[in-house]
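Here it is: the structure, laid out below.
One chain of protein is taken out of this complex; the other chains stay put.
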Amino acid sequence: MAEITSLREAITDLVHDGDVLAMEGFTHLIPFAAGHEVIRQRRKNLTLIRMTPDLIYDQMIGMGCASNLVFSWGGNPGVGSLHRFRDAIQSAWPAPLHIEEHSHADMAARYQAGASGLPFAVVRGYVGSDLPKFNPKIKSVTCPFTGETLAATPALNPDLTIIHAQKADFEGNVLIYGIIGIQKEAVLAAKKAIVTVEEIVENLEAPMNSCVLPHWTVTYVCEVPGGAHPSYAHGYYQRDNAFCKAWDTISRERDSFRAWMTRHVLSTADFSEFMRSLESEKVKIDA
Amino acid sequence: MAEITSLREAITDLVHDGDVLAMEGFTHLIPFAAGHEVIRQRRKNLTLIRMTPDLIYDQMIGMGCASNLVFSWGGNPGVGSLHRFRDAIQSAWPAPLHIEEHSHADMAARYQAGASGLPFAVVRGYVGSDLPKFNPKIKSVTCPFTGETLAATPALNPDLTIIHAQKADFEGNVLIYGIIGIQKEAVLAAKKAIVTVEEIVENLEAPMNSCVLPHWTVTYVCEVPGGAHPSYAHGYYQRDNAFCKAWDTISRERDSFRAWMTRHVLSTADFSEFMRSLESEKVKIDA
Amino acid sequence: MPDAPHTPDEIMTIAAARHLRDCDVCFVGIGKPSAAANLARLTQAPRIVLIYESGTIGAKPGLLPLSIGDGELAQTADSVVSVPEIFRYWLQSGRIDVGFLGAAQIDRFGNINTTIIGGTYEKPQVRLPGAGGAPEIAIAAKRVCIILKQSRRTFVEKVDFVTSCGCFGDHRSEHASTTVITDLGIFISDSTTRELVLSSLHPGVTEKRAREATGWDLKVSRDLNETSPPCSEELVVLRDLYARTALAYGTSAGSTSAE
Partner (left out) sequence: MPDAPHTPDEIMTIAAARHLRDCDVCFVGIGKPSAAANLARLTQAPRIVLIYESGTIGAKPGLLPLSIGDGELAQTADSVVSVPEIFRYWLQSGRIDVGFLGAAQIDRFGNINTTIIGGTYEKPQVRLPGAGGAPEIAIAAKRVCIILKQSRRTFVEKVDFVTSCGCFGDHRSEHASTTVITDLGIFISDSTTRELVLSSLHPGVTEKRAREATGWDLKVSRDLNETSPPCSEELVVLRDLYARTALAYGTSAGSTSAE
């Protein structure tokens, strides 16, 4: 049964050093607020799973939260590279980062297998690719009917999945719409789940056949308006493309990155303070 | 690209003796009109696939359309047995019927594999069941990571899938809502597809994330209002429970079954005549 | 308050409903299982989550559905998903607390048959509907509850076909058990031998009668109970549910040429 609580309490209760943590959101509904709270609580040695590690994982990696990264595409969408992700892999800064690298199709299938109670996923993939040479988790399986060889990879079953969604109701049922990505599978594959939402309402008013997570599949629901910024929440606010571009500059050097994270994340108590901190800086620049 | 045509033409073009034909609809949106047209066109030696062969397959089997049946539950939901299905298996009437029997979970996974371009499906199932002893298509596969043994069955890829849906637009995009069953997978797994719909409209007005089949996945769209009767079409009409009960009596004896099929299906030109034929009999009885 | 009079069918359904706990996630088959699960929802287990294999999660039907996929189930559900999803993400994943099954035959180890009676598989005397969701419900649910009327025809030494295996599961703890509820009593599988043991007799039913209606040498629990008789709330709610259902289906009959 989902419990409605604060994001701080949810993270304190469910994120422990060394955990396997998935935070999903495919360019849409990325759980930034939750990522910041993990950084504030100084969690360490996490195994971070995410198909598209982008700004939020760049921040978490740069702040030393992760020792492992499981992923399929690490970049700043529409902008370019992730400098902290690169620095961690190329120069082990601020800590060595072990990577486990797959393709999107494979990662999606691994979450599906995890959500389905299967130990492995089967993918028609990786033909001719070097990835299986460097990733011992990509094995193969033979079709017992046709004799074909297909790729096989282990199911993903994170200790915890965190996602952001548009709405929850008072019981903790969650509605996601628009680009729904891999969120449902990531939640159903995990042992526990935290969902931050734009708002908690009396009635979800979910159209039939929409993407709903029943309350009993979610551990904590936390109301965090704007919690996906600078990504977007369909029906609520747009992607902050300017910020995504600005991140390229902020994150390029270790010092400017650290200064920004200290000022806006470590020195703020929660996400609404973070947003005010960003806003006040913008006002100063504009003035 | 979906072509909008009459049901008669669609069936004439795409159903041939000996074909592998799936007609799906999980208690909801069962394509009765299309089944009747296959019977009218006297198709033979079909391999019929359906998770829940109910009244429509009872009629097709009793009229001698099928030589093979692939299924997981054959009954008259909420009423009892299918007499024509039984008679075919128990007494080879009107023709021998070879059966290939699975569980629901497995059939659903086989359609999924077919829709996914995979040669086989993996299911955690059949533990302790006798079904694999009598069905050589239920084999096993070993997880390359955990060593567990799981059931493996071949993908379903019918020559043709026929379903009934609520709406199509002028381009042939199809909207299904309510209990969506296995229809999408059955269409995507097939080489060709016919969709009968309650109505063809200018704009589907489909909520985001609803179950839509894009026009280019469908071969023919045919407007057949009421075409799921006596099953139901959510938003259009209810299930005719009285008919489903009456079928038990109609179908119990070979003669009464044949007489009914001749009067209402073979002697009518299309589904709207069939419906009028049923209605006129009802009026006579009521009078 | 004196015990209300009741039929064997009613006590069977009521005993099955009592087996369900509030907040259980329950995978429901049609017929008696559905009646019992909805009775539980309307009495002691208001927050029970009912999942039907047609894809409805959290259905709260006002009437008893006649089929597994009635519109009423979709309209009252928290979510309506596809059939492959229901079997993969919701059943196979091990998130079902109770799987509720019916059967045509059962043996002492809870193996159930819904495939054939008599003859051979290829040429059966009576062909039954087949497996449906049962083989996977039986192994994936944490607890399994089987409801059927008891007689020498249904409680047999050896089932004619093992459609589903009742007493072993992937997601059940070692001490979890399978419960069989009949019109005569309640049977629970022994955690070691996996054999069904008579643990409760419904009011007015003797051990002798239960033995006579069992096709094997029935084991009886040392702590054999008597099932509490139906309370008046249980009977009122159950009868009301049936009455409303009959009324709705009786008057909703559309055009038909039958009879």
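As written, the chain order gives the labels A, B and C, with residue 1 at the start of each chain.
Convention: a residue touches a chain if its C-beta (ideal position, glycine included) is under 8 Å from a C-beta of that chain, and two chains touch if they have at least 3 such contacts.
Just so it is clear, the model here is predicted, and its values are computed rather than measured.
Enquirer: Can you list the shown chains that the absent chain is in touch with?
Expert: A, B
Enquirer: Which of A:Gly178, A:Pro207 or A:Pro225 sits in contact with the chain that's absent?
Expert: A:Gly178
Enquirer: Where the complex has a chain not shown, which of A:Phe85, A:Tyr220, A:Phe257 or A:Phe271 is the residue touching it?
Expert: In the full complex, the listed residue that touches the missing chain is A:Phe85.
Enquirer: List the residues of subunit B that touch the chain left out of this view.
Expert: That gives, for subunit B, the contact residues 1, 112, 115-118, 173, 184-185, 188, 206, 208-210, 212, 214, 216-217.
Enquirer: To test your reading of the contact rule: which positions on subunit A touch the chain that is missing from view?
Expert: Residues of subunit A in contact with the hidden chain: 26-28, 51-52, 71-75, 77-78, 81-82, 85-86, 89-90, 101-105, 108-109, 111-112, 123-131, 134, 178-182, 184-185, 211, 229-230, 232, 234, 237-247, 249-250, 260, 264, 275, 278-279, 281-282, 285.
As a convention for this text, only the chains that are shown with their structure count from here on.
Enquirer: Among all chains, whose Cα centre is located farthest from the one for subunit C?
Expert: Most remote chain from subunit C, centroid-wise, comes out as A.
Enquirer: Nearest whole angstrom, what separates the Cα centre of subunit A from the Cα centre of subunit B?
Expert: Distance between chain centres: 41 Å.
Enquirer: Subunit B to subunit C: how many Å between their CA centres?
Expert: The mean C-alpha positions of subunit B and subunit C differ by 27 Å.
Enquirer: In subunit A, which residues are in touch with two or more of the other chains?
Expert: Answer for subunit A, listing residues that touch two or more other chains: 117-118, 208-210.
Enquirer: Two-or-more-chain contact residues of subunit C, please, as numbers and ranges.
Expert: Residue numbers touching two or more other chains: 74, 80-81, 88, 92, 140, 170.
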